[in-house]
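In this view, the complex is presented without one of its protein chains, the others remaining in place.
== subunit A ==
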Amino acid sequence: MTTFSFDGEEVTAEPGQSVGAALLAAGYRSWRTTRHGGAPRGLFCGIGVCFDCLVVVNGRPGLRACLTEVRDGDVVSSQEGAGRDHLAC
C-alpha cells in the first residue's frame, strides 16, 4: 500500500493508482475550485482531456490528478483557482 496526505489527512492508495483514483476511492469528490465562480470540481473525464481535476502535489500546482501517479509520502492539497495566486499582482 502507498500512503500520502491530502489536505493534512492520511490517505492510502494501491500501487500504480493515480492521485485522482485514490482520492475518489477515499470518498473525496472535489479538490479544486474554479477561478471565476469558486465552484467545486474533481474528476470528470478521467483521462487527461478536461483539466477539471487539477491538484497540487508536493507544492506543484496544476497537475491533472487523473494522470499523476501517486507516490508514497506525497503531500497533496486542494487547488484554488489557477493555484498560483502568489504570482498575481
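Note that contacts are C-beta pairs under 8 Å (C-beta built on N, C-alpha and C of every residue); 3 or more make two chains touch, one makes a residue touch a chain; residues count from 1.
In this section, contacts and distances are computed from a predicted model.
Chain not shown in the complex: UniProt lists it as "Thioredoxin reductase", one of "Potassium-transporting ATPase potassium-binding subunit", "Electron transfer flavoprotein alpha subunit apoprotein", "Thioredoxin reductase" or "Branched-chain amino acid ABC transporter permease". Mapped onto subunit A, the interface with the missing chain covers residues 14, 16-18, 20-22, 24-25, 29-30, 34, 36-37, 39-52, 54, 66-67, 69.
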